[in-house]
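Working notes, beginning with the structure itself.
Every protein chain of the complex appears in place save one, which is left out.
We just call them A, B and C in the order they show up, numbering each chain from 1.
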Amino acid sequence: MSGVVGVYSKDMDHVSKLVYYGLYSLQHRGQVSSGIAVNNNGFVDYHKDLGLVHEVFPAEVMERLRGNIALGHVRYGFSEEGRHTRNVEPLVVGYRKGALALVHDGKLVNFEKIRDELEEMGSIFQSDLDAEVIANLMARYHKDDVNQAVIKALGEISGSYALIIMTSDRLIGARDPYGLKPLSIGKFKGGYILASETCAFDTMGAEFIRNVGPGEIIVIDDKGIETIKNEPKQRSLCLFDMIYFARPDTKLDGRSIYLSRNEAGRILAREHPVDADIVIGAPDSGIVAAIGYAQESNLPYGEGIVKNRYVGRTFIQPTQELRDLGVRIKLNALKENVEGKRLVLVDDSIVRGTTIKRTVKMLKDAGAKEVHVRISSPPVIRSCHLGMDTPNEDFLIAANYSKDEICKMIGADSLEYLSLEGLLESTGQNQGYCTGCFTGNYPINKED
Amino acid sequence: MSGVVGVYSKDMDHVSKLVYYGLYSLQHRGQVSSGIAVNNNGFVDYHKDLGLVHEVFPAEVMERLRGNIALGHVRYGFSEEGRHTRNVEPLVVGYRKGALALVHDGKLVNFEKIRDELEEMGSIFQSDLDAEVIANLMARYHKDDVNQAVIKALGEISGSYALIIMTSDRLIGARDPYGLKPLSIGKFKGGYILASETCAFDTMGAEFIRNVGPGEIIVIDDKGIETIKNEPKQRSLCLFDMIYFARPDTKLDGRSIYLSRNEAGRILAREHPVDADIVIGAPDSGIVAAIGYAQESNLPYGEGIVKNRYVGRTFIQPTQELRDLGVRIKLNALKENVEGKRLVLVDDSIVRGTTIKRTVKMLKDAGAKEVHVRISSPPVIRSCHLGMDTPNEDFLIAANYSKDEICKMIGADSLEYLSLEGLLESTGQNQGYCTGCFTGNYPINKED
Amino acid sequence: MSGVVGVYSKDMDHVSKLVYYGLYSLQHRGQVSSGIAVNNNGFVDYHKDLGLVHEVFPAEVMERLRGNIALGHVRYGFSEEGRHTRNVEPLVVGYRKGALALVHDGKLVNFEKIRDELEEMGSIFQSDLDAEVIANLMARYHKDDVNQAVIKALGEISGSYALIIMTSDRLIGARDPYGLKPLSIGKFKGGYILASETCAFDTMGAEFIRNVGPGEIIVIDDKGIETIKNEPKQRSLCLFDMIYFARPDTKLDGRSIYLSRNEAGRILAREHPVDADIVIGAPDSGIVAAIGYAQESNLPYGEGIVKNRYVGRTFIQPTQELRDLGVRIKLNALKENVEGKRLVLVDDSIVRGTTIKRTVKMLKDAGAKEVHVRISSPPVIRSCHLGMDTPNEDFLIAANYSKDEICKMIGADSLEYLSLEGLLESTGQNQGYCTGCFTGNYPINKED
Partner (left out) sequence: MSGVVGVYSKDMDHVSKLVYYGLYSLQHRGQVSSGIAVNNNGFVDYHKDLGLVHEVFPAEVMERLRGNIALGHVRYGFSEEGRHTRNVEPLVVGYRKGALALVHDGKLVNFEKIRDELEEMGSIFQSDLDAEVIANLMARYHKDDVNQAVIKALGEISGSYALIIMTSDRLIGARDPYGLKPLSIGKFKGGYILASETCAFDTMGAEFIRNVGPGEIIVIDDKGIETIKNEPKQRSLCLFDMIYFARPDTKLDGRSIYLSRNEAGRILAREHPVDADIVIGAPDSGIVAAIGYAQESNLPYGEGIVKNRYVGRTFIQPTQELRDLGVRIKLNALKENVEGKRLVLVDDSIVRGTTIKRTVKMLKDAGAKEVHVRISSPPVIRSCHLGMDTPNEDFLIAANYSKDEICKMIGADSLEYLSLEGLLESTGQNQGYCTGCFTGNYPINKED
């Protein structure tokens, strides 16, 4: 998972600052690495490193990064590869026609195949990035017009992508034919913005225009915005963006995340009511659905867990001795809403099951009489090959255990999941989503 | 405002780590500086600096700080003095009887007078800390037994204090006779803990025993806990700890912060109902009262504002040009709950009025039809001389303008404050609080 | 200019540490960036960044870099390109046959031409490095045996190079046919070492075996060292390595730097004697020649200038106001050897003339009666296109002014240069050196 943002302006000479604030508003999509590239009349400079946006970009670096076109990237990066400096985006390369910079959210399924073909032709690779494969493809088509080269290059790749490409004179945005990854277009006084989520537009002082459509490629240059290709297949936006990833103040393909999550909580309450005293959410991802659950069930909503807001990445983890003492850093039960109470604990999903187990234990330790776990999505039974950083199926608890077994393992008094139908209904659209993690039905299969 | 924590153990040799986690859970009480001192058989080592707990204490420093008694401090520090390295606590000194370390939350009113007297006798001062005056007083009584010296020294000071003192063999906790500042006692497998808030005990794996009482001085050593003085006056706990400062999962003098704030919201709803569509809270301080207001008024509670959780202190502030563009970093309106809606916006207090003004504007920009501001405390009309870092009265909006004027200034459709009676009722105790900031009646007067 | 080092061991699993110490001993060849790549059974990891060796490599990074083959690089980097992160070596790439890592000292003259050809074929470039061109060439020959691929790739390039290449199972060293850049082979208990200078062997606990010859390509693997190509042209080692760059305890192609510089000073004394009181050297580069000059002329040698040994790169430069006051940071005249004295000031070369001018002024300010400047090399009249980072000819003082004019400009009482014959004689070999900077006769011409 990643967050991408791009800015094109005719007149402003320091749009990297806008990218900075845009990335900042997308930091929830990735905290491992940050990078910005900027185009100053065909000369591309960039800066990128491991770390959060505000760590990677001190004022003097931002001062240096001048130009009227820019793009940026933040990465989630669970894997070891994702945390190596060689894989920090943007990818910036020179080719026959000048400079190219690329940022990518998603995952190609034919990466290995194309890379093999390219290597066979003599290409070298300096990263594990899909973007490097794409840049190589574009470079192979350098004799074509730039827009044609993009169309041809993207015609060869398969998988999920929201892609922004910066050339010496234009900004290109593209989304895979299934629209697995989101990408939206915004407008501000000085020009245009592309971003993974619409919340970036609010932060950047821009206005949402429309989404890049599945299978659409758009070009932004001094003549405005032009669609150079538009061949959608059945839209299959990743449901996890809805459920977990995106910020509640974002709209994805026109649908408010907040409303979807709130509605998911409401439907969950209808599907799986429970006699209880109070509804609480797991911070921060379960809060919105919990509010919805409470509204629908007419149970009082309350805060049951307090989160320490000052967690730094350099924090010293407690030793086993201290954990045995009961030292607990990030979360604390709010006894007044927990002690002696029958709780409904709402969370967005269960992946490995370790976090929910710890949370249930904390609530019980704090005196909860009952803890009824309600999950606002179905059981996750497949590991995604299209860009969600889910672990191997061996580690997916629902791929290996029944609901009752899981309920026992996490120490809950009851456990229920939202049905897939309920989840789809909560989106207000009923269709247009990839349900692979819950059903195994992905729009694109893994390649061997 | 500060957070203090102390640990005494007979057997553990590395209690500084517990202090570290304790400070971490009190980080909301101060983000400017952090420090820990530790006693290793009479030899006191310490480390302190400007910065958050996780920034000031890398692993190798924590490794060095060994011993069975320790204390720590975090400081709020609005003022220039509060942000100078000379004023980072703990204060660690040597005197006739060995080492002393002190941490202090509060503010003395006779600091100048005593410091003058001490200087007249030849004392030098290396900080602006009340703690240095107290250490000097203790040193003047070095011929007395240590406990007697503490009693005598504290007998000379006036003002607000929650104080922890570490000597070569004991930990001493003290609270001013009015109990203006909170201090609680916890117990864990390895010994005892003193802390500003009970949420530290949960984090540290300890159990709350009781509060240090107003006017009480306790000593923790190898014989256990002993009260060596107990001369309370009318308890006058700072209401701002209730309203704003303390973490919701804390109990202050037996009263749950969460319940108080929730109750304040409920009373506010009864005192100042309004016909509206949804109740939202200002993050993070207004959330609990907003939930209470919604519950009591039977209006739906919703999230109306999303806060970026990745704000770092080194973040680059937008220039005026970018602010003009509308670049907005920390907060964003959640349009689904705002657009076209009549909002009740609940916040805990209005001090200068700048934040609430910005928030109202953001909500209106996002399409709110009406914004009714409800404040879960009375107007702040006095600047505190007892430790709350409120600005000069010239900057207190309610000290200079009427409610109607303020309503207009902040752009709200209506503005109401919780009454003082309502606020006191919300504490479930009706009395025992300092109301100075709202009434001008402080239990201790400013000295000239 | 750069320093390169490579290590091959059959048995040791942490040879990156040796590379670290090797780079450290070559730090005088480059202070802008540092990097190490390591091969762990075909898996190549690396770390590189701007900064000195001890800044770029903290202990935990060195701990991570494990494997039995490794190479490293330090860069001089006057130019803006040389100081950009994209141009930090080693270059590490994947290609058809696995991983490749390259480090390079020197400069290709047909870089643009080959890069154009490669781009024409669809290659992309992520740096301005010659090494990236070489890696691409090797990748184009991936169907050949690795050694053949190296031979073919190097057959296409022209220019100066000392090159170390690491593949999944071997270390390859190569020197251009003219031997413009130095590269030596050492042996230690655990295996073999390649390094720019022999002083690295002393630091690393290794023994010098022999030099890689001009036009030679060697391969080190589990079978030992093998020469796979050996087609030298007339050896033309860069004279500036002798005069200025290399450490005095290094031997280049068998010739001791110390002896050469000492001998240059002696010949300079014979060519340009002067009646004076004392001979001093410009620190640090003129010291050895000054000792030689003194020995030959029977004038006393003395230290005339003291250098501050604690100059850090983050040092705050004095403002003009302070410079006007006479604030002088790095160098100070040693009055006892200067005041009232007739000095011979020996330095290794004059490039722009600014440093020598400042030095002469400092000596005169300190009371020197006469300052006779003697330069142990001829006037620099050409800007090098083969890897010496000399400035454009507009900035070469001797390319624009006569000796007498320069003497006046730098404020000296007399100025003499060592003759080219003298310089060649000082090497003890009389031939085998590139004299281009002094004569314009380079063994390889610039390509357009």
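Brief remarks on what is shown
Definition applied: contacts are C-beta pairs under 8 Å (C-beta built on N, C-alpha and C of every residue); 3 or more make two chains touch, one makes a residue touch a chain.
No experiment lies behind these values; they were computed from the predicted model shown.
Just so you know, the chain we are not showing touches B, C across the whole complex.
In the complete complex, the residue from C:259, C:381 or C:399 that touches the missing chain is C:259.
Within the set B:7, B:93 or B:350, the residue that contacts the chain not displayed is B:93. When the whole complex is considered, the residue among C:141, C:301, C:417 or C:442 that touches the unshown chain is C:301. Remark: the omitted chain is touched by one listed residue; of C:128, C:169, C:202 or C:271 this is C:202. The chain not shown here touches chain C at positions 17-18, 20-21, 24-25, 27-28, 31, 52-55, 57-59, 62, 188-190, 199, 202-206, 247-249, 256, 258-259, 284, 287-288, 291, 295, 300-303, 306, 308-312, 314-316, 318-319, 322, 325-329, 332-337. Contact between chain B and the absent chain runs through residues 46-47, 85-86, 91-96, 100, 119-126, 132, 135-136, 139-140, 142.
Here is the rule we use: only the chains that are shown with their structure count from here on.
The touch graph of these protein chains is an open line. Once the centre of each chain is set as its mean CA position, chain A and chain C turn out to be 48 Å apart.
Spacing of chain A relative to chain B, judged by their CA centroids, is 36 angstrom.
In whole angstrom, the spacing between the mean C-alpha positions of chain B and chain C is 60.
None of the residues of chain C touches two or more other chains.
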